[in-house]
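Missing here is one protein chain; the remaining ones are kept as they sit in the complex.
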Amino acid sequence: MGAVAIAAALGVVTLGTAFAVALQAGSFALSPADWAALRFTVLQAALSAALSCALAVPVARALARRRFVGRGLLVTLMGAPFLLPVIVAVLGLLAVFGRSGLFNDLLALMGLPRLSIYGLHGVVLAHVFLNLPLATRMILQGWQAIPAERFRLAQSLSMGPGAVMRHLELPMLRATLPGAAVAVFVICLTSFAVALTLGGGPGATTVELAIYQALRFDFDPARAAALSALQFVLCAGAVGLGWRALQAPGFGAGLGRRLSIPAPGGWRRGADALVIALAAAFLLVPLGSVLLRGLWGLSDLPPGLGMALVRSVAVALASTLLTTSAALVLALAVAARGSRLLEVAAMLPLAASALVLGTGLFLILRPWVRAEDVALPVTILVNATLSLPFVYRLLLPQAQAMQADFGRLADSLSLTGAARLRWLVLPRLSRPLGFGAGIAAALSMGDLGVITLFAGESGATLPLYVHRLMGAYRMDAAAAAALILVAASFALFALFDLWGRRAAS
Amino acid sequence: MLHLDHLHLTEPGFALRADLTVPKGARVAVIGPSGAGKSTLLNAIAGFMAPTAGRILWQGAELTALPPGDRPLTILFQDQNLFPHLTVAQNLGLGLSPRLRLSPDQHKAIDRALERVGLASLGSRLPSQLSGGQQGRAALARALLRARPMLLLDEPFAALGPALKADMLDLVSEVAAETAATVLMVTHDPTDAKRFADQTILVADGIAHPPQNTAELFQNPPQALKDYLGS
Partner (left out) sequence: MKIAFLGAGLAAGVTALATMASAQTPVLKVLTYDSFATEWGPGPAVEKAFEAGCACDLQFVTAGDGAALLSRIQMEGAASEADVVLGLDTNLTAAASATGLFAPHGQTWANTLPVAFDDPNFVPFDWGWFAFVYDKTKLTTVPASFEDLAASDVKIVIQDPRSSTPGLGLLMWVKAAYGDKAAEIWKGLADNIVTVTPGWSEAYGLFLEGEADMVLSYTTSPAYHLIAESDDSKAAAAFTEGHYLQVEVAGKLAATDQPELADKFLAFIGSDAFQSVIPTTNWMYPATAAAVPDGFSTLIKPEKSLLLSAADAAAARDAALAEWQAALAK
């Protein structure tokens, strides 16, 4: 019942809003430029997804099998870029890869020509920077979901690293990679600011930009709806393809013994260390430069920032609660009954355009309430909707494993309702729940999209506040506010993630 | 008395019919070739799969529509009989109260049950800290606490050595005697059946045959059993 109601609500929020936009007057015709935008969108998203996943595999593998001081902190820190507001991430990347960035200085020092970051490769680089953490974490979860007993079995059979790869790791990757690739692909499909800022020109136009243009500059809502339908089909197609490739990992249950994954020595040890060091540098140096840049302006922050921070945290907590509960209900229902309809509903928001969603809600709600009065509730709803697929995808495999391993035992003991939640679901799923809640909270903190349609004079959240500071020449204050935003997002993410990992061990 | 009334169980590529009764208090072995449907039969009685036709009755009351936890039985699976994230005592406690709100008396009962199966003072451990035999004992201790009229065993001790398994079967006998339970035990080992069960249900060729005296059955085995035993 609950799951069906949530699925219906998701349908209304995603498809209903697009319909509300489509009902407005305008032309549905798409221009050649729109089709060019479509081609560029698919190309950059496919490259970004492929590269993110290809790089994430060795990183996740190295992190899964090596134990070192500060590993937990590093895993958490490396998740940070995914949680950065886009423009902050772009400025961080530029500090490293930009015209006068560290990387180019290094090249110049070695007598090599400077490289330009602007163009398709820059867009892909930024998307890999933003999404490598997500792909790595999704794959790392897969590695950790292989019961330690299987690795013990492999050791007892004297399997070398190659055989372990073939018999244990490849099947896991076959189950995990399509999900990760689809997630990154779909995130990059709806990319807007990255593609436009680093793309280098109008050749780098994405569909989301065309939607923005149709809504904001041309006020042609029907064309925006047509474009978003196109985007919808694309995303749905990607999710559908990924779906077909998804296979049940079929590892069965382990007893949760705390055995570490075998860590081969020799050159593999050095290779793993190198992979971890490179990934950490790639992800953390731009992050560090954002933080350093922000320190300058910390002493000169405008007074309104405090309230914006409070508002952002409140919105993030509310939307996290909403999205995590909804995703859990859906994942449990799908794990128990395997309803295709519920699965589709849970993935719907991936295909939605935040702009269309916000505009649709604006059109639907406007006759009843004033936009600025519902700015925060609407932001909560939209943020919860947009982050639901991620939390759901993180929960589903482990919910299915839990159902397969302990569903009958729980049923035979009449473990239902709140008791099942407390004694079975929360303990078994705390790791993905904590990670998922952390992602939802941070995504909500960093989101800028919808609030701009609704926020009034005093309703600004922190990302909007950063944006407003940048729009008023106050780059130092903006950098400092961005530093506070990053710190707050990260603190929320780390708190939830830490809770999940504590509860799981 | 357990009555399987014209029961039909079907899964893709598989069908099993059962029309039989098991007297109250009996100890019955369920034997037959792999894939014949021994576990399926127990799963149906326990409520994990709905029959396509027929009824399941206990003492004349129909169980067919009851959820698993409301049926008058305890089932022990091949594995995963304990939640790995809960202590042994908590695992036992779930047998008394799914919400784990336990009275002082219930706590005492858990301690007694643990003592009874030889796990005194191990209640605060996690299942992964127990040996395979100890895990089986813990699961039996929960069956003891639940004291349901039927005990279904789906080869829970298959992984144990002969001596250990014999111990466990003795313990099952004792638990069954103390709770006056009717026992259905899946096994692939004729010695288990002879040692433990006065009656045996043969599951073969899509039919679960009515229980027969175990000794007589093995003295004079029908063709299906002969094939299985390889004699």
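When the chains are written out, they are named A and B in that same order, and each has its own residue count from 1.
By our rule, a contact is a pair of C-beta atoms (placed from the backbone, for glycine too) under 8 Å apart; a residue touches a chain by one contact, two chains touch by 3 or more.
Note that this is a predicted model, so its numbers are computed, not measured.
Colleague: Considering all chains of the complex, which shown ones does the missing chain contact?
Modeller: Taken over the complete structure, the missing chain's partners among displayed chains are A.
Colleague: Touching the left-out chain: which of A:140, A:154 or A:380?
Modeller: Touching the chain that is not displayed is residue A:380.
Colleague: Which of these, A:318, A:413 or A:462, touches the one chain of the complex that we don't see?
Modeller: A:318
Colleague: Please identify which residue in A:233, A:341, A:369 or A:487 touches the non-displayed chain.
Modeller: A:369
Colleague: Looking at the whole complex, which of A:58, A:98, A:178 or A:463 touches the chain that is not displayed?
Modeller: A:98
Colleague: For chain A, which residues lie in contact with the unshown chain of the complex?
Modeller: Those residues of chain A that touch the unshown chain are 9, 24, 33, 36, 87, 90-91, 94-95, 98-100, 116, 118, 192-193, 196-203, 209, 212-213, 215-217, 219, 221, 302-304, 318, 321-322, 359, 362-363, 365-367, 369-374, 376-378, 380-381, 452-453, 455-457, 464, 467-468, 470-475, 478.
One rule holds for everything that comes next: only the chains that are shown with their structure count from here on.
Colleague: Return the distance between the CA-based centres of chain A and chain B, expressed in whole Å.
Modeller: About 46 Å, centre to centre.
Colleague: Could you pull out which chain B residues touch chain A in their complex?
Modeller: 43, 46-48, 67-70, 74-75, 77, 79-81, 83-86, 90, 94-95, 98-100, 126-128
Colleague: In their complex, what parts of chain A are in touch with chain B?
Modeller: Residues 253-257, 405-406, 408-409, 411-416, 418-420, 422-424, 427-428 of chain A touch chain B in their complex.
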